[in-house]
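Every protein chain except one is present and positioned as in the full complex.
Letters A, B and C mark the chains in the order given here, with residues in each chain numbered from 1 onward.
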Amino acid sequence: MVILFAVFLLTLLVFTAVAIIRTTNLFVAVMLSGIFSLLMAANFFILDAADVALTEAAVGAGITTVLFLGALALTVEREQTVPDGRWVSISVVVLTTLVLIYATFDKPRLGDPDAPVHQHVAPWYLGQTPELIDIPNVVTAVLASFRGYDTLGEVFVVFTACIGVLFVLGARQENSQSLATPPISNTHGLRHHLIPRVVGRLLIPFIVLFGLYVQFHGEYGPGGGFQAGAIIATAMILSALLEGEAQALRAVPRSTLLGLIVVGPLLYGAVGLAGIILGGNFLDYSVLAQSSVSGQQLGILLIEAGVGMTVCGALLLIFHAFASREKL
Amino acid sequence: MELFGLYNYWVFAIILMTGFYAVIAKGNLIKKLIGLSIFQSAVFLLYISMDKVDGGTAPIIQKGVIDQVYSNPLPQVLILTAIVVGISTTALGLAIVVRIKESYGTIEEHEIQELERNS
Amino acid sequence: MMEIVVDVLSWTLLATGGAFVFIGGLGALRLPNFYTRMHAASLTDTMGTILILVGIMLQGGLSLATVKLVAILGFLLLTGPTASYALANAALLSGLKPEVPQLKRRD
Partner (left out) sequence: MYYIVSIAILVTMGLALIRALRGPTVYDRVLAVNMFGTKTALLLSVIAFLFGRPDFLDLALAYALINFVGVLAVLEFFQNHPNNKTSDQLDEV
């Protein structure tokens, strides 16, 4: 029965995707992307991926929309239609779709317990996590410990992307006076809208609290550094929307955010190096404490904190980079 | 539910190619980026579809429940990190588009090419 | 006995909530202009949310889940009307005038 729900949601997903591509109004496309993200999260949840659904919720519900709207505000909202060469692309795409669908007939059906993907390391992870790490959430265990090296790489990608955005957008605009006071057009935010302001102010502490809960409860339920970073960043973005860009930067200055994105990966790397110094391997947390299990738990706690700091700082810096730029 | 056993993969193929169409056929750079993120979401869907096990539940081990089947945690880990990385790289793309708009005054591909040719 | 009462009550709440949600969707689809559609959507959103979440709460009993459901209900009740306000305001700001539609009579 639930699988029928999934089928229905997937069908809606296809309609949404086609509509996003067909509309020429970019604002509408961004709004429909919001629906796309919601459908995606519901699908992930039905397919037993609670952690992934929480990530999609944390990122897709606020940050994606805000970033795309920020970019639209700086560019244009309509695309021009260029009809030439359209049929070639359509035929290429339809042909490839048919080939891909033909290829799926060799795949094991959804939920097949004998599928090759379930035979390799997954049973080992599921079987060994209670013994080696002793935390309920296997996803967190795999993310932070068994595949910690991989996650380190991802954290550095987020870091690098953020640095890239700062390089591209942080440069001084020709018409602005000085770098020290970046031009801020929307100093007021939504300050004269009383209702959003009151409700938003009431909710911001709760969102931050929920973010911290997700961060530190990640070993026991769905959550972890990636989700928590995105949720806390959403809270700060909300405050920037309500109180204006300048006020938000006064509350959490740029230097703090830069510190966050620097300290996050460094903390992650330092935990890895501590493993080497204490006689283990890189990112081997077993040697961090008296017993191997509590060492693993300590290591996971620390690197999740590093991930959370990096993601939160990076997303906020990206947001401020877009929001404080003036349209030419 | 044999009938729908492969439905997820078909939807994956259609969404993937919908996103790809935007990347190859649309001239607007922001539209291309939206297409790219749809493409990316399709890949997420493919991975998450593979993690499902019949009768399974999310891989968060419940105390006191024995003989519970859990879904595969590995694809979830890969996609969890990929979502956050995806939004940061999309933001980088958007930043470049904003700079292109500031330099060329347009974000339509053919107009940029024309400006390049004339300069 | 008590359990049956709670069960029946919760099923009733869930069914009514489902009906409210559906009517809201119908209204958002069928009503003639933006402001009426928003009226339908936001009103039934609130009512349907209360009914469905209270219905699930009765099923959950006294547990952590119920506490979370109370939190979800509280936050949805705060954010839903705020979002409606923001949306109506955005529409007004950009010059979408609320007007009374001339109802056509079907003969």
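Simple rule for what comes next: contacts are C-beta pairs under 8 Å (C-beta built on N, C-alpha and C of every residue); 3 or more make two chains touch, one makes a residue touch a chain.
No experiment lies behind these values; they were computed from the predicted model shown.
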Where the missing chain makes contact, among the chains that are shown: A, B, C
Candidate in contact with the missing chain, chosen from A:I3, A:L126 or A:L203: A:L203
Full-complex contact with the absent chain, from A:A50, A:A248 or A:V311: A:A50
Absent chain, residues of chain A that touch it: 1-2, 5, 8-9, 12, 15-16, 19, 22-23, 25, 27-28, 31-32, 34-35, 38, 41-42, 45-46, 50, 53-54, 57-58, 61-62, 65-66, 69, 72-73, 76-77, 185-186, 189-190, 193, 196, 200, 203, 206-207, 210, 214, 221-223, 227, 231, 234-235, 237-238, 241-242, 327
Where the unshown chain meets chain C, residue by residue: 11, 14-15, 17-19, 21-22, 24-26, 28-29, 34, 37-38, 41, 45, 48-49, 52-53, 55-56, 59-60, 63-65, 68-69, 71-72, 75-76, 79-80, 82-84, 86-87, 89-91, 93-96
Hidden partner interface residues of chain B, rising order: 57-58, 60, 62
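Basically, only the chains that are shown with their structure count from here on.
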Centre distance in Å when chain A and chain C are each reduced to the mean of their C-alpha atoms: 29
Whole-Å gap separating chain B and chain C, where each centre is the average of the chain's CA atoms: 31
Inter-centroid spacing, chain B versus chain A (mean Cα positions, whole Å): 12
Multi-partner residues of chain A (at least 2 other chains): none
Residue numbers on chain B that touch chain A, as the complex places them: 1-2, 4-22, 24-28, 30-31, 34-35, 37-38, 41, 44-45, 48-54, 56-63, 69-85, 87-92, 94-99, 101-102, 106-108, 110
Footprint of chain A on chain C - complex, ascending: 75, 78-79, 81-82, 85-86, 89
Contact set on chain A toward chain C in their complex: 190, 193, 195-196, 199-200, 202-203, 206
